[in-house]
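Take a look at the structure set out below.
What you see is the complex with one protein chain gone and the rest in place.
Per-chain numbering from 1; labels A and B assigned in written order.
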Amino acid sequence: MTDKKTLIKVERLKKYFDTPSGNLHAVDDVSFSIKKGETLGVVGESGCGKSTLGRTILRLHEPTDGNVWFDGLDLGQVGKTEMKNLRRKMQIIFQDPFASLNPRMTVGQTIAESLLIQKLYKPRDKKNLEKRISDLMEMVGIAPRLINSYPHELDGGRRQRVGIARVIALNPQFIVCDEPVSALDVSIQAQVLNLMQDLQEKFGFTYLFITHDLSVVKHLSTDILVMYLGKMVEKAPADSLFENPLHPYTQALLSAIPVPDPDFQVKRVLLEGELISPINPKPGCRFAQRCPMADEACRREEIPLVEIKPKHFVACLKLAKI
Amino acid sequence: MDEAFLRVRNLTVHYKTDDGTVQALNQVSLEVREGETLGLVGETGAGKTTLARSIMRLIPSPPGKIVEGSVFLENRDLLRLNELEMLKVRGKSVSMIFQDPMTSLNPILTVGDQIEEVISVHNPQLSKDQLKNKAREMLELVGISSDRINEYPHQFSGGMKQRVIIAISLACNPKLLIADEPTTALDVTIQAQILEMIGKLKEQTNAAMLLITHDLGVVAQNCDRVAVIYAGEIVETGTIQQIFKNPQHPYTIGLLESIPSLAKKVKRLNPIAGMMPDPTDLPVGCKFNPRCKLSVESCFQRIPPLKDLGNGHAVRCFLRDKD
Partner (left out) sequence: MSETTKVRSLGGETWRRFKKNRLALIGMVFLLIMILTALITIAIDITTHNSFYNNHVIKQNLRLRLKGPSREHIFGLDEFGRDILLRMIWGIRYSLFMGTIAIAMSAVIGGVLGALSGYHGKITDNFIMRFMDILLAIPSMLLATAIVAALGTSLVNLLIAIAISYIPTFARTVRASVLTIKDQEFIEAARALGAGDGRIIFKYIIPNSLAPLIVQATLGVAGAILSIAGLSFLGLGIQPPTPEWGSMLSNARTYIRQGWHITVIPGLGIMLNILALNVMGDGLRDALDPHLKN
């Protein structure tokens, strides 16, 4: 089809958690693939399993079922030491730039950790290590004089830049970005998004960009995947999804975003009710409870993901029948 | 034009910390007219919450101190009231909705008890049954079935909790509602529900509202007028049409350009350079000068005055001051 190689392939991935109140289906039967240098945006509200998805792909959680291939390699078949080496190639940027940095390590030490854990530099090789650290700091836009600062002395934007520096230090190929800007102020958010975009162009990173904010992923993503309570409800190329959202949930999600334009009149699809928890889910569409179009069949049958238009997949009975 | 209903004049608030004095608010003036919603927009640390708390007189002191200024609600200066008189104002004339619905309810009291409490404080003559009925009425008003009156906060989801909090804050028919980031902790679909509901209730009760948020989208969809606050100073005020269609201050323009747009196609965002200044060490002159692309010499010498551009549009910038 295209000359680009598929870097990440996820097939029927499931992750269930045992909780005191039952079996929580955090990620339920999710499949997709990402080509090298592209970005897949994963969008959904809190509790839809988007963060668990990212962590399960990276094997920070063991999947309950399903497969993940990285560059043709089945991660389920990979041993412990091989996995440690693979970590160099697949990395994660976290949401909360405060909680994700060790409060007892300076900026320099934090970035050095990446390089030392993966044995890219020797601890004794101080000179080259320090050179690399200050290069990285410059690359992500932190003044090198902050090398001995502790996280609590930095503001959110700078902290997130440290989190990014620590990741790109390894020259990874694939980066899971778990809400990397949602804790930041708007003006800083835009700076960090631009930085991530620049780095992608420069190094050819492949991103899995997890967010609750559709507008953030719009201009970054090649494809967008919408999740609801662990299930994929819609997957499409970014433009196609924004121009023509098909699933009622995607429509509601899009119309709920407040647009910074007083003349913009939205026909709000206001949803009734709230997210239920994905513990011991009933069969049928998980969105049926809040869906304005739902009927008996929606609550009974499993809903298949159907390609309605080229590359535009939707899991909705109502649409499949049309 | 209507008489201003809440008038904040030259409010200056400082916090004393180990690192020095934080000038949280500097000569802030704003007005909220009857029945209107004023959006207060700014980033973290701009002084939004301090302003809200100052109006309610909830600034923790020490370290906080209201250095000067006045807060007139109708014809009374709230800053001159004694603590006892202020108790009667809070919850009755002015009430507040906080950001985090998870922690602003008391976990060991039922939601009914918590609604009844605020009513009984301001209406001690009501009987127990009357209180209960009123509480049921409030729950129904915010879209919660009154059967749930005896449930505890942990039995409610985040959005439902925020509804309960709104029920509590509206229970005494306040004339002014201060909502401090009321939907920041909620998901977008829930945010849409809550904002829609607040809007409806406001119309019913004809209360004025000060809506504090960092989200320009929320302002555009829910407010009549906007005040943009940066580093403790109001940099621009106007109607939403004026601010969104014809922004004058470089900071307002920068903020609007930082938001990824759903409607337009953009390759790259155009953010404001740099960071918020250190609040203990604010720049001389215009607070925005280190980040401003257009700054001229006088920006580094004096604080620009808030210049009236007519029709209620005012901006604090020398570039608009020339003519």
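The rule is short, and it goes like this: a residue touches a chain if its C-beta (ideal position, glycine included) is under 8 Å from a C-beta of that chain, and two chains touch if they have at least 3 such contacts.
Owing to the predicted nature of the structure, the values given are computational and were not obtained by experimental measurement.
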Among B:E117, B:E196 or B:D278, residue touching the chain not depicted: B:D278
Residue among A:R87, A:H247 or A:K318 touching the omitted chain: A:R87
Listed residues A:E153, A:D239, A:E272 or A:E302, member touching the removed chain: A:E153
Hidden-chain contact residue, picked from the options A:L101, A:L184 or A:L199: A:L101
Where the missing chain touches subunit A, by residue: 55, 58, 60, 83-85, 87-88, 91-92, 94-96, 99-104, 113-114, 117-118, 146, 148-150, 152-155, 163, 166, 170
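In this section, only the chains that are shown with their structure count from here on.
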Intercentroid distance (Cα basis), subunit B paired with subunit A, Å: 32
Touch list for subunit B against partner subunit A, complex: 43-44, 157, 159-160, 187-193, 195-196, 214-222, 240-241, 244-245, 254-263, 265-273, 275-276
Parts of subunit A lying in touch with subunit B, wherever the complex brings them together: 45-46, 155-158, 185-191, 193-194, 197, 212-216, 218-219, 242, 252-264, 268, 270-271, 274-275
